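Pasting a structure below so you can have a look.
Of the protein chains in this complex, one is absent; all others appear in place.
We just call them A, B and C in the order they show up, numbering each chain from 1.
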Amino acid sequence: MSLLRPLSKLPDLNAANVLLVENEEHFQQKLADVMVNEKSVIVQVRLAKSLPLPMKQEKSRPRIDLVVFIVNLMSELSLHSAEASLKHLAPGYFLGKVCFMVTNARNASVPAERMEAVRKLASALNCPLLFAEDQTPDGVTNAAERLLVILRVAAGCVPMTTALFLSNLTRCTISTEAEQQNSDYDA
Amino acid sequence: MDRHTSVARTPVSSVVVQRRSKSHRLSYRSNVGTMSHLGYTPGFSKRRLTTSRLAPKHSRITEVNPEQLALLVREWQLSYVTPLYRFRHGQLKSYSRQLAAFMVSEQQQGVAAEVGLESALKVSFTLVAGMAQTEEEANTVFIQIHSKPPFSAPDDPQKLLWSGWLTSVGGNPDYLRSLPEDFVCLPLFCSGGTEGLTALVKAWFQQTFDCCFGPLEINSVNLQWLAALWTDCHARSSIKQLKLVWSLPAEPPLEVTYTVHPQDAWELWRSIRQPGERGGEEEEDGSVGLEEVACFIKGLKSHFYRHFRVELSAGRLTQVSTALGSAKHGGRLKISNSSYMITTLTLLTECALLKMPI
Amino acid sequence: MDDLKRRLLQRIIRTMPTQMLKTTLSKWARLNIEQQESLDFTQPKFLLTDQLLALCGESGLGVKHITELEMIYIIDNPNQRLWHAYQLLEAGDDAHSVEVTNFKEQFKVHLTELIRHVSIKIKKHTDEAVWIRIAWGDRSSRPNHLKPTYVVHHLQTPYVFVTNLTSKTMPLLSQALVMATRYSSMKDANLSGRNLSAVRDLLMKQFQQVFPSKHLQPLGKKNQINSNPQIEREQDEQSETRLQIACEAFGGGTLPELQKAIYTLETKLKDNTNKIMTEREQPFRCVVTFKSTNILESLRHSAMTGIASTPVTPMLSSISQKGRNHFLITDKGPGPQRKL
Partner (left out) sequence: MSTLGVLGHLSKLETQARKRKEAPPQQSGLEELKATVEALVIQRDQLKAEIKANESVQKLRSEDPDQSTGGGEELGEGADGSDGSVNSQLLQLMARHAQLTDLLHAHHLIGGYDIIKTCQGNGLCVSLATSYEGVYLERYSLEIDVAPKLRITRHDVPTFVPLARLAEQGGALQTNLRGFLGSLSRHLNGYAGRKQQLKLVKEQHKSVEVMESNAPCSILILLMTVPQVKDIAVLCKLDYTDHTHCLPEEVTIQSEDKDLLETTQWKNNCTLLKETPLHKALATLIQSGDIK
C-alpha cells in the first residue's frame, strides 16, 4: 500500500506516461488506443481499475506524469471507486497532475446530485474536470486529444509552461453564493 | 448559446424573462454545464438542489374528487411540455372539436391509418379541479378520446381509446409569475394509450399552442425519494410491499428485484428518521429529506451486499413500486392510492420544469 | 369427443409456427404422404385446423393420436414451459437395473391404481430420456387433455423434470415414480427454469466446471487486446484471478440458461451505522430475485468485472454448484442449504 509519487523517478526523454484509472475498464482501452498514436512525444499508457497499483511492477513502472480518473456518471460505484483511489496518490500529484474525465453526463437518467458531487470533488482537489463522449469514435478522439494537451504539459514536453500553471487555468471551481447572484443579473 | 431552439413561432421578446426562477435556472444550467468540455464555467457551476420536500398534511389527502380518481386508474407515460401559448381554459369545448377534426384529417392523410380510427371519434377536454396549489397555477386538463363503432346504438358504451392529462402541481411560484401573460404552464403531460395516438395528440398541441414535448425520465434520486415517501405512508395505508428493481450492467444484463416486507421497510425508515434533531411533534411534518432517503437506500443496499457481495450501486435503480403506486425510470407512473398523489405530482412537476429546455 | 379433438388440435396448431408444423406432421406419420401434401400451410391457422381435422376424420384418428402429435411437438420444443426439478431419494438395490419397458409398465400400473381417470403416454426419446404425458381426471371427470403434465426422467439418475404439475396431483405422480424407479421418496430440488436441457445439465453437472489447477487454463479471451507495447495493464494479474474465481464459482464455457434465482431472506439487518435495526430482534424479511436471459453468465460476468466482489459468496455459487435457484436464508440454519 504505497502512495504513487509524481517525482520519485527520473523522466524518460521525450516520453509522457499517463495512468488511466477506470473502475469499469471500458473507456480506458479505447482512449489508450487513440492516445498512443501521438507523434510528438512517446506516450505510454498504463491502465488500472483502481489504485493502489500492484507493488510487483513498482520497479519497472516509469514515472507517471498524469493520472486520469474516468468516472461514468451512470454508475454510483464508478464515482465511489474513484474517490477511494484518490487516497493512494501522493499530494504532489494534485499540483496539476490529476484530472477527472466524466462520461455519460448528457444521459437523462443521471441524477443532477451525482454530477454535483463530481464537480465538488474536482474543485476541492483543484483538478480539471473534462467531459467526454465514449460512444462515438469522434468522441473518443476528442477526449484523447484533450488529455494529450494536458499530458504533454504535465510531462514537461511543452516549453515555457508547467502543469501547475495550466491547472490554475483549467481547474474546476465552484463559485460562491454571492458570485452566483451577480452572474444572475449579468445574464 | 441558443436558448430558443425549440420554440418556433413564439415571439422572441416574450421568452426572455428577467427573473428566472431557481428551478428553471437549474435545468438550463445543467445543460450548459455538460456542453462545455471543461466543467469549470464559474457562473454556472453553483446550483441549489432540493434537499427535502414537504409531504402535505393528511387532511389534504382525503379531499379527492371523482375527476381526480380518473387519474389513479392506469399507468401513465410521462412527458414534459413547455408553456402553452394562448391556451384558454374557457375554450375546452372548442379544443375538443379541433382535436377530433385534426385526428380525422390526419387519418385521411394516411398518417394514422394504423391506429384504428375507422370509427367516429369523440374527444373531450375536461377540467380537474383541486389540483392547483396556488393562485398562479393553471388548472389540470384531462383529455379523453372515445371511439364510437359505426353501427352502435346511441346508448352503447363507448370504447376509451386514449386518455391523458396536463397538469401543474406545486410549480415554483416565482417561475409561474415570471411567465408572460399569454403563456399557460402545465409542464407535466401524462398519456395512456397507443403511441400513435399519443403522437397525434402531441402534434396537435405543438401546432396549436406552439409548445414542445420531451420525455420525462425519473432519475434514481427521485425514484428513491418516492420509495421513501411511500414507505413513510405505511403506518396509515398499507403498502403491501416495497419493491425496488435495479438493472446491473453485466452481460447479459442482470435485473435485481428487491422486495421488502412492508413492516420491516417502514421500521428501517423510522429508524433512520428518529435520530436527535427531530422532535416528537415534528414527526408529523411529513418532510422527506434527501439525506434520509440516501441513508434508507444505503441501509437496504448494505443488507443486500452483506449477503450477495454484489454492488447494486454499479447499476441503476429502474423501478420502485408499492401498493400506493409505481414509478419506472423510463417515465412510467402509476398512482394507485390518493394518499400522496399531490406530493408525487409536485415532485414530477418540479422534474418536468427542470427538464424543460427553456 | 369431436369438440375435444378440435380444441386440442386448435391449441397445438396455434402455438406452433407453420414451418414446425410441417416437420412435426411428417414425424407424426399418422397422415399419409398425399394427405400431408394436400395441406395448404399458407392459409390462416383456423382454416388449417379445419382441414387437418377433416383429414383426421378421414383416417380415423382420435384424441389419442392427437395427443401423440402434441407430445412430438413438446419433445422437440420443450423450452416454452417452466420445468421444475425433483430429486429421487434413497435408491433401492434394484434401482440400477430398471429399464424402459419395465419402467413403463410399472409406472402405468402404479398410477392407474392410485387414480382411475388418468391417461398416460410414455415415449422414449433418442437422448435416453423417458417422456411421460399425463392427462389427469378426478373421481368423476374424464382426463383433461388440455392441461397435461409432462414428466421427463433419465433412467438410473435421481432427477425428474416436471412441467404443469398441481399440488393435488403431485403426491400421485411422486408415488408412482418412486415405485417405478425403485427409490424411496421424491423431494423438490428447488430448481426451475424454462430451458429443460439447462435444468438437466445443471443437476447432472453436464456443464464445464472449472477447478483450481497448477497450470492456468486458457480461460476465454484474455490478453488478446493487449498487443500494443505502449499500453500496459497494471492489474492484469488481478483481473485474471477474478476470471479464474468467477469461472470456478459459476463454470466455464457456455453456461446452462437459467432465467431466475430467488432468495427469501429472513436474516437480521446488521448495520454499524444503524443501532436501532441492528438491535431489533426480528429478522429483516425480503425477497431478492436475480433475473436475466442467463443468470449464470450474468453473474460470472459480474464477478469478472468486479460488480460482484470476489471471492464469490456461496449464496451465488450455490446456483451452479448445488443446482438450485430457490433459496430460503435464515440466521439459524447452516446457510444456503436450508430447504425451502
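Here is the rule we use: a residue touches a chain if its C-beta (ideal position, glycine included) is under 8 Å from a C-beta of that chain, and two chains touch if they have at least 3 such contacts.
Being a predicted model, the structure only gives us computed values, none of them experimental.
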Please provide the labels of all shown chains that the missing chain touches. C
Hidden partner chain, touching residue among C:D2, C:D76 or C:E128: C:E128
With the missing chain put back, one of C:Q156, C:N228 or C:T273 would touch it. Which one? C:Q156
Can you say which of C:T112, C:Q209, C:Q230 or C:S309 touches the chain missing from this structure? C:Q209
Touch list for chain C against the chain that is not drawn: 96-97, 99-100, 124, 128, 154-159, 203-205, 209, 211-214, 321
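Note that only the chains that are shown with their structure count from here on.
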A-B against A-C, pair bridged by the larger set of C-beta contacts: A-B
Taking the mean of the CA coordinates per chain, how far is chain B from chain C in Å? 42
Multi-chain contact residues (two or more partners), chain B: 249, 311, 314-315
Enumerate the residues of chain C that touch no fewer than two other chains. 305-307
So in the complex, which bits of chain A are touching chain B? 24, 74-78, 80, 102, 105-106, 108-116, 119, 122-123, 128-131, 142, 146, 170-177, 179-180, 183-184, 186-187
Across the complex, what residues on chain A touch chain C? 19, 23-25, 29, 32-33, 36, 42-50, 53-54, 56-57, 61, 77
Across the complex, what residues on chain C touch chain B? 263, 265, 267, 269-271, 273-274, 276-277, 280, 282, 284-295, 297-299, 301-302, 305-309, 312-313, 315-316, 329
